[in-house]
Structure formats: structure tokens, C-alpha cells
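Omission of a single protein chain aside, the complex is shown with its protein chains in their original locations.
Letters A, B and C mark the chains as written, and numbering starts fresh at 1 in each.
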Amino acid sequence: MTTLSREIAARLADAGHRVAEDIEVAMNIAIVDAAGHLLHFSRAHDALLGCIDLAQRKAKTSLLFHLPTATLGRISRPDGPIYGIEWSNGGLVSFGGGLPITDSDGRVIGAVGVSGGTADQDVLVADACTAAL
Amino acid sequence: MTTLSREIAARLADAGHRVAEDIEVAMNIAIVDAAGHLLHFSRAHDALLGCIDLAQRKAKTSLLFHLPTATLGRISRPDGPIYGIEWSNGGLVSFGGGLPITDSDGRVIGAVGVSGGTADQDVLVADACTAAL
Amino acid sequence: MTTLSREIAARLADAGHRVAEDIEVAMNIAIVDAAGHLLHFSRAHDALLGCIDLAQRKAKTSLLFHLPTATLGRISRPDGPIYGIEWSNGGLVSFGGGLPITDSDGRVIGAVGVSGGTADQDVLVADACTAAL
Partner (left out) sequence: MTTLSREIAARLADAGHRVAEDIEVAMNIAIVDAAGHLLHFSRAHDALLGCIDLAQRKAKTSLLFHLPTATLGRISRPDGPIYGIEWSNGGLVSFGGGLPITDSDGRVIGAVGVSGGTADQDVLVADACTAAL
């Protein structure tokens, strides 16, 4: 099982920030370890302040349930099977931008949370982070 | 970039309170700076006590996302793209009454939050505050 | 019994800010009503950010016990009769800068909290606020 180190986390985040710069959106990027504890956070200049909390919360949400936050969102709406789950665990995020990080054996070794743009932009950048592993 | 001073904040709030008196609603008005920190708060006699917190929270919400709180509300409903965002950042407000304050260059230099009446009345007073800049 | 209005509160705070400018310290000034609810807050440019919370907390502390916060501090130290009271009520402040506001009949009609300088400077400014009633 791969373990995320400080150096790997910084590399994943940097890959995300490069894509964010390409699409010209200032992003907040958070990475948590396999236990959900914060390992890395970095904020681009002028990234929205409300997204500091959202980035960390997306990473935590994704790790806690081993799911992309967008997937959690689809099943947590008023007509979904786990409606209201956002109230648990101190507050979850149920829209895109949080992704589990899996190693080559398919084990979840952490999660990334990206916030600063639209949900679609956040997902694009989160994909770039996990692809850099 | 203009910086909101104590004197400017008081002037914006006073402009709002005058409109509030015209429509005979006692208001709470909060103004935060560009970083979301409280700069000014004033409460008219008999303004609803539950609205002290709401006014400050509207100002903070609006600053954190550089959006009117009413706009945030429209996109955070169950069928919207950022459903559930209110649980982030210690609790946001997703109905009208919070507005960003922008300088002549279009930069967000703070935000105002108004609470005490209906959402429409709160927005009317918040508009009066930002118009006084 | 006098009731603190929005206008009176602004006048008291302005009197405090003038003294603060004389001694060249940027202050945060909070005024609560007889029930301890926030009535007024104003922050001078460059006042320490940590003192936004302290000013409000001093005003609340002073109102809750009808005492100057410095007096509460003297009796709440480890060898005092109410050691540990700061843990109550969501967190109190036990050093100078909070003062009850009393009307001409000696009734407590609110309280002021000042924070931004040394405790002595904060008390000087709080005195100026209450003297302006």
C-alpha cells in the first residue's frame, strides 16, 4: 500500500494548480491522508475565501465515504436514498470537487478536495491532482 | 483599490437605516472588510434579535463568495449545482440581504448584510447601503 | 430608565474613537444593550484583528455580571473566589476594557467593550465612551 507523503501531496497539488492556471481560476486544494487528516493545503492568490473551508471539507467528505463528492451529492438529494447525510460528520459537501486518491491496487490512500471555480472546474482540477500520482 | 474605513462603513450603514425608517422596519446592518472581518454593526431600536446573527452571517456569506446571498440561494437549492453549501464555513445564509461592496474598478472591497424585515425589504436596504459608497 | 438607541451607541463609540486617535491606537469598540445583545460595533483602520472578538466579549462579560471586566479579572484568578468563571457563558474576558453603562439612576442599561491597545489604553477609551452618555 502506497502512503501519501508530504512530497507526493505537494506534487499532486502542484499538478492541479497548473491546470487551474491554464483555465484561469484561482483554486484552493486540500489533500487528506487515508485516515482523513489534513496532509496538504495550498491556496492560489485571490482564490475565493469561502472555498478554503470547502476544499478541506470536500477532501474529508470524499475520504470518509470513499466516493467522489459529486456521487454523494446525487444520492443525498431530497429524493435520494441517503437524504440529509450532509448534516453528519460536522458537515459534508455534496457537489463536485472531492475525489478519493487510490493506489495501483485500488486502495484508497487519501482524498483531494478542490474549490474555487464552478463544480465542473473544481472536478477538472481534482482529476489533474489524482492523475499525477 | 479603495479600502473601507470606519467612517465610510458608518456612512453606508446610515444610508441603509434611513431607507429602513422610510419603510418602517427596524434593521440590523453589518459590514465586513475585504477579508470578511467585521468592520461595522448597528441595530435599530426594536430590530428582531434573531437578525443580529443573520445580518453578520449575510455579510460574511456574501464576501466569502463574492455573490449576493440571494444568488447563492438560487444555486444552492436541491436541484442546484451547489446544493448544501450552507453547511460550510460555519453556516451560511442563502436568502437575500447580503451584497458585495465593489469599488469603481469592480473589486470587492467588503460586503454588507441586512436583516430585520422580509428578504425583499432586507435587499432594498442593502442596496441603499452599497449605493451610498 | 434610559434605553440605548442606535444613535446614542454611535455617539458613545465615536467619543471613544476620538480618544483612541489622540493616543494613536486603533481600537475595536462594541456596545451591547441591557440584555447583552450587540447594538453597535466599529473598528478603526488597522485595529488588531484578534481584538474584534475581544471587544464584543468584553462588552458581553461586563453586561452579564454588571461589573468592569478588570474587576471580574481580580476575583477570577487562581487564588480568587470565582476562579475559572471565564469558562462560562461561551467564554468571558477577565482583563480591562469592558465597562457597564449606567443611566442617571444607576441602572445598567448596557455595556461597552474596547480592545486594540494595552488593557490600560482599552480602559481609558472605554471610560471615554461611558462618559459621553
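By our rule, contacts are C-beta pairs under 8 Å (C-beta built on N, C-alpha and C of every residue); 3 or more make two chains touch, one makes a residue touch a chain.
All values derive from a computational prediction rather than experimental measurement.
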Contacts of the hidden chain among displayed chains: A, B, C
Per the touch definition above, residue among B:35, B:49 or B:131 touching the missing chain: B:35
Touching residue (missing chain; options A:19, A:49 or A:72): A:49
Interface residues of subunit A (partner: the chain not displayed): 3, 5-6, 9-10, 17, 35, 37-45, 49, 52
For subunit B, residues in touch with the removed chain: 34-37
Residue numbers in subunit C that touch the chain omitted from display: 48-51, 53-54, 57, 73, 76-78, 86-87, 91-95, 118-119
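The rule we apply is simple: only the chains that are shown with their structure count from here on.
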CA centroid of subunit B to CA centroid of subunit C, Å: 25
Chain centre separation in whole Å, for subunit C relative to subunit A (CA means): 43
Residues of subunit C touching at least two other chains: none
